[in-house]
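What follows is a single structure, written as structure tokens, with notes after it.
Just one protein chain is left out here, and the rest sit where they should.
Order of writing sets the chain letters: A, B and C. Residues in each chain are counted from 1.
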Amino acid sequence: MGYADEQNEIYRRGTTGQRPKRPIDWRVLESQASQQLRPGPWGYIAGSAGREETNDANRTALSRVQIVPRMLRDVSTRNLERTVLGTRFPAPVFLSPIGVQTLAHPEGELASARAAASLGIPFTASTAGSHTLEAIAEAAGAAPRWYQLYWPKSRDLAASFIQRAEAAGYSALVVTLDTWLLGWRPRDLTEAFLPFLWGEGNINYFTDPVFRSKLERSPEDDPAGAIALFVREFSNPTVTWDDLEWLREQTSLPIVLKGIQHVDDARRAVDAGVESVFVSNHGGRQVDGAIGSLDALREISKAVGDQTELLFDSGIRGGADAVKALSLGARAVGIGRPFIWGLAVGGSDGVRDVIAHLLAELDLTLALTGHADIDELDASAVKLSDAH
Amino acid sequence: MGYADEQNEIYRRGTTGQRPKRPIDWRVLESQASQQLRPGPWGYIAGSAGREETNDANRTALSRVQIVPRMLRDVSTRNLERTVLGTRFPAPVFLSPIGVQTLAHPEGELASARAAASLGIPFTASTAGSHTLEAIAEAAGAAPRWYQLYWPKSRDLAASFIQRAEAAGYSALVVTLDTWLLGWRPRDLTEAFLPFLWGEGNINYFTDPVFRSKLERSPEDDPAGAIALFVREFSNPTVTWDDLEWLREQTSLPIVLKGIQHVDDARRAVDAGVESVFVSNHGGRQVDGAIGSLDALREISKAVGDQTELLFDSGIRGGADAVKALSLGARAVGIGRPFIWGLAVGGSDGVRDVIAHLLAELDLTLALTGHADIDELDASAVKLSDAH
Amino acid sequence: MGYADEQNEIYRRGTTGQRPKRPIDWRVLESQASQQLRPGPWGYIAGSAGREETNDANRTALSRVQIVPRMLRDVSTRNLERTVLGTRFPAPVFLSPIGVQTLAHPEGELASARAAASLGIPFTASTAGSHTLEAIAEAAGAAPRWYQLYWPKSRDLAASFIQRAEAAGYSALVVTLDTWLLGWRPRDLTEAFLPFLWGEGNINYFTDPVFRSKLERSPEDDPAGAIALFVREFSNPTVTWDDLEWLREQTSLPIVLKGIQHVDDARRAVDAGVESVFVSNHGGRQVDGAIGSLDALREISKAVGDQTELLFDSGIRGGADAVKALSLGARAVGIGRPFIWGLAVGGSDGVRDVIAHLLAELDLTLALTGHADIDELDASAVKLSDAH
Partner (left out) sequence: MGYADEQNEIYRRGTTGQRPKRPIDWRVLESQASQQLRPGPWGYIAGSAGREETNDANRTALSRVQIVPRMLRDVSTRNLERTVLGTRFPAPVFLSPIGVQTLAHPEGELASARAAASLGIPFTASTAGSHTLEAIAEAAGAAPRWYQLYWPKSRDLAASFIQRAEAAGYSALVVTLDTWLLGWRPRDLTEAFLPFLWGEGNINYFTDPVFRSKLERSPEDDPAGAIALFVREFSNPTVTWDDLEWLREQTSLPIVLKGIQHVDDARRAVDAGVESVFVSNHGGRQVDGAIGSLDALREISKAVGDQTELLFDSGIRGGADAVKALSLGARAVGIGRPFIWGLAVGGSDGVRDVIAHLLAELDLTLALTGHADIDELDASAVKLSDAH
């Protein structure tokens, strides 16, 4: 049994007259999700910074890298397992951190986390989630999970978040570096839609003892005051490389620096002793007109790929994309918007489908390109097209 | 009389008020075929793997290679004849193997084979055809034909297929290397449409004595059991280069390895002593995000073009495309989906038109670029555009 | 007074409430022409070979070359005059040969020739015109004009055409090399539309004494027989470089070889002693999948630009395009389809507008890029964009 059996299962059910409940083609899935949500939430999920050219660049960077399949190798059994940040996972795929998932579905992160857990894939709980990290941990059950930190202004609050994550059994700390301020997002600005100002996505703050201790009145009694403190705490653009030392002291969890795009920053992260560099441009949501994330990965991988664990996201839209990023040095690959489309359309089952379909295509693509083990993928499996 | 006369004939009939019965422009033909078929069959024919980017890459690779016409050479008579795999053919063009052609037209392979035979062009019978290879051979009559092998799990079954092909007068064995598993095809998965699970396209198996001997009850009495065995036999991803020795012993037919894209695989095929390397990515149906097939041909041709017979398909959409592939080293060029469009719209006559029109454009393009013989085409006839 | 005054005149008339009678934007003009003509004639005018990719390549080749304007040079008076093939013309622009212009407008070539003459621009009369070369010469009056030869199979007929052209005062012989056979043109084939088989565009043949002497019955009495002879005479793919010697002996007119795309053919033409190489791919009408004509000019100009007069057409759609081709070595630039659009929409006045507007934009572009004389344009005025 491998992930490719998902395909067999769909065809098998077809013989009994059952068609897939949800779109197989992610472009259709995206379109269905867009029709289901109101403009505010949809814009928040779909939107990117500025003219959204970074988003396009993410796709272009992926399309330019092309797979060169190999033939006549025994690929009857494939091993997709990989150890990432000290944990053995069944496949090198994870759910990237996304906040306020209740925008897409009432169950939000709980549904997504359950889906990831059912497949053994790490869910990354965002500090800006609409469920507490503790509730998400409970939903994930025994499955490994990671915690994404929006590092707040007050170090005691940051420390509290980290301690809670450790206590709740999260096994890695993913620190987002590219969002000390929100990017200029025309879709959200058009709707004047920022859920956090309505008290959505603040629950990790409002339930935090350190956060509460900074308030005169409780968030329940004075929501406006709590939101105001959230706003002050969230924006924290003074953090520099020097602060990593303090962070290191707070936790023994592996530290992942998320949002790195420049090779010198990657080198510095390695020097700083963090366990992982997460090459990402936040799905193009922060800086418009920036390089495609896979272009960054290509360079960073060459420079420090053997000295750190590289994670990657921004633009992945199928198993073939995952093969490309893995070939270019990503230890694991994150899915972002696509799983939210699944969540919007089908709740936890929808998320599960998105993951399972990506894994099926990944498994098949491995096999059909002559690789029996995910670890066989390296830069020789792909080629940079000169036709773009 | 040459193939270009097809053009004269169309114009001549125009003077008597007759317009062509079927679309001349293949884009219109494709669109007409799509309207005629139900979504399942159409999706099966038209679909590719994943986001269908390999399919796009096939076209891009062809468009980037541009012909540089030569003037003032005597091209009054053109010779398109070429010896391919030991047989002299009137033109270096063949029908690529396509399964279950009854999806497009009730007569399926019989109609296509008759059309190919009428023009002396080899038809390649697929193991997954909807008519037996013997029936197709009968339809083809005296015309040369090739047999495509989906190499099954059981060697005795593989041997049986080969023996039947030999007995039925097939003159080459085209072994598909890229489909030990089906690619992830969103169109088919959307419809949960896999004809083989309905008993379509299994007839070469169900009629095979070795296959039947493996069943407790006959396919007629127990279709489900027969289909289950088909599924087990079809998937055979353990085959490696080492198995070619066994294959070689089974037949004296020339062996063609179909699906090669990497230059090292091409070299290895030559070392393995097969007669032909068939550069193909299955029309983009197996691996998404892969290189364009003509990009592969360009490299492979340089490396082993003088040591083996190179066949080519994936993306050919007209006579100019054929000239490009032939110039870059293909000994013969295969047509895939376009002839199925013809089949859907006009049965055997429709297939004949597609072939005849490609040959006419090929003949005219030869003449108009200054070549009197197909053998004059080489890499100097084309140029890699730097404008893509 | 310069060509730019056309612009002033349009604005001046605007102050009295008059708007231009015909579209200024050629894309609108093309669209209006397409709506005015029946599908057969429109397809014949608009269509190209095969998938029409050569036509696209013509535009891409032009778009990739970009002008780099220079400032602060005295451009108050511009000189666009140029000697081409021994005649001094007011501007380096001509009408390319196009057959059967009555497809676009009842007056056909007579209207176009009058328009060209009114601006002193050479009209090129096609052998396949729908008016005799003598009638066209009369319409052109004192204005210089060129004769395009479809070199027929019978040398005595060819000689007759040439003698008639000389007698009618044509000052150059433009020999088309790329149309010994018609290209594969899906639009015409769809309509089974070839005007010559209906007796349109054959008048230069039917009125020719040598042609008539080869017929048993006159074209008036036996049109079918005359058309049959036309078909036999038209197709003449045996002509080679060696035949140029004979041609040379027939005339003292400058000989222009039209349709050259390969640098070696250009060199050979120079060696053969012809006066001019006409870089053209017949507007993409003959060979699909070929290089863009300006790409050919770039190479040919470097190789033989100083040894022969280079003419250029295929893709010119405005004055900026003309500046590009002139900068890259064209001595004069031909307009094709655009003047037929003008003809279709406005008869002779429509053709005049097309020419005048191109000249105005050419004049303005010269001035605005810092050139007071057309002869100042060279390769340093443009740059090859690396962004395509």
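Everything that follows uses one rule, which is that a residue touches a chain if its C-beta (ideal position, glycine included) is under 8 Å from a C-beta of that chain, and two chains touch if they have at least 3 such contacts.
As the structure is a prediction and not an experimental result, all values here were calculated from the model.
The absent chain, not drawn in this view, touches the displayed chains A, C throughout the complex.
Across the entire complex, the residue among A:281, A:301, A:327 or A:348 in touch with the chain not shown is A:281. Note on the undisplayed chain: of the listed residues A:55, A:112, A:204 or A:261, the one touching it is A:261. Taking the complete complex into account, residues 4, 7, 10-15, 18-20, 23-25, 27-28, 62-63, 65-76, 317-321, 323-324, 357, 360-361, 364-365, 367-369, 383, 385, 387-388 of subunit C touch the chain not shown. Interface residues of subunit A with the unshown chain, by the touch rule above, are 49-51, 53, 57, 60-61, 64, 177-178, 180-184, 186-194, 197-198, 237-241, 243-244, 257, 259-262, 264-265, 268, 281, 286-292, 295-296, 388.
Convention: only the chains that are shown with their structure count from here on.
Ranked by distance of CA centroids from subunit A, the top chain is C. At the subunit B-subunit C interface, residue numbers used by both copies make up under half of all numbers present, so the two copies contact each other through mostly different positions.
The geometric centre of subunit B is 42 Å away from that of subunit C, both derived from CA atoms. Spacing of subunit A relative to subunit C, judged by their CA centroids, is 59 angstrom.
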